[in-house]
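As you look at this complex, bear in mind that one protein chain is not there, while each of the others sits in place.
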Amino acid sequence: MITLTEAPFDPGALLGDFSRGRTETGAIASFTGLARAEEGAAQILELEAYPGFTEARIGEIAEEARARFSLDDFLVLHRVGKIAPGEAIVFVATAARHRRAAFEACDFLMDYLKSKAPFWKKSHGPDGARWIEPTSQDHADLGRWEKESS
Amino acid sequence: MITLTEAPFDPGALLGDFSRGRTETGAIASFTGLARAEEGAAQILELEAYPGFTEARIGEIAEEARARFSLDDFLVLHRVGKIAPGEAIVFVATAARHRRAAFEACDFLMDYLKSKAPFWKKSHGPDGARWIEPTSQDHADLGRWEKESS
Amino acid sequence: MAKVLLFGRLSDVAGWREREVAGATVGALRARLAAEDADLGEALAAPGVQVAVDQAIVRGDPALASGAEVAFLPPMSGG
Partner (left out) sequence: MAKVLLFGRLSDVAGWREREVAGATVGALRARLAAEDADLGEALAAPGVQVAVDQAIVRGDPALASGAEVAFLPPMSGG
């Protein structure tokens, strides 16, 4: 399931719901991305999505991950709007029979979400707001998967 | 923190506690290992630990992971005793500034826990009980880290 | 008329996010927007800006059905 939300969320509640009642899943990996406070140089992060389009594009990648890593299930929850330091920005959980697949699928989804997913990111700092472009590390991370599939 | 427990636990509650109140951690990875039901060929899993010794050995590896991956924090909770299908066996969470470190540390700890940690594992099936030795996949997984460090 | 949506820095440049704009093709919309606001016209033509019609990425200069939703998307930054 792919969900965008403007409200803060608790990753623990999401993992609890996601893991309950599974009998054939051996492995659940999760990732929670938090907005860092940067030692007081705290910036409010603002994320813009294109409702419908953003979920659909993430859904395509998640279905690719489901096939590629034989996932039993996945969950993606992503904040949009203004996010305060310390709040969770993104939660991804993947369920598979074996741990390697669960880890790799979660890692793969996060690389996509952090570098290519249809979000536009603005940082509100002491010197005003600026739009943030993807980092070269994000592209390098994503490149790992492209190399493997070629 | 390294904890062994005979009681079932909720991975969601653990992740909730672990992630709350962090301001400088950007990334939290978690892994939950569940006992599979194997489509009705359900086996009760029984794990034996050597109290004190087992926590200390896991703690050594976790401190190695903390240094190697610059972790902010980690949590390892492991069941011992009899574990029913569908129940969680192990929960590992790692916190770091960046996601690559959090993922790799969680993966590294799980490889150790599944293949070398001081547990003795018995499976109670329809044909009686048998002790389970580590699989070659577990050793191959662990070998990934040994190669990288050489 | 098409419903035009601007995302990211494009809406900062334009000062609006959503507007009805007349135009039979994507190219005609671009021309009209550029004629009204040269800065926006330049921003829409910048490298990496993609266009989605009814939530599907398009290339070239497709014709627009009446009521189409046309979104201009700057490079996506991830979340």
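To keep things simple, chains are lettered A, B and C as they appear, and every chain counts its residues starting from 1.
Rule of thumb we're sticking to: contacts are C-beta pairs under 8 Å (C-beta built on N, C-alpha and C of every residue); 3 or more make two chains touch, one makes a residue touch a chain.
Remember, it's a predicted structure, so these values are computed and weren't measured experimentally.
One chain is not displayed; in the complete assembly it touches the shown chains B.
Looking at B:Leu14, B:Ala27, B:Ala65 or B:Val90, the residue that reaches the missing chain in the full complex is B:Val90. Among B:Leu14, B:Ile28 or B:Leu47, only B:Leu47 touches the chain that is left out of the view. In the full complex, chain B touches the omitted chain through residues 33, 47-48, 50, 52-53, 56, 78-79, 89-90, 112-122, 131-134, 138.
Simple rule for what comes next: only the chains that are shown with their structure count from here on.
Set against the Cα centre of chain C, the chain with the most distant centre is B.
When each chain is reduced to the mean of its CA atoms, the one lying nearest the mean of all protein CA atoms is A. Separating the centre of chain B from that of chain C, both taken as means of CA atoms, is a distance of 50 Å. Multi-chain contact residues of chain C (touching two or more other chains) are absent.
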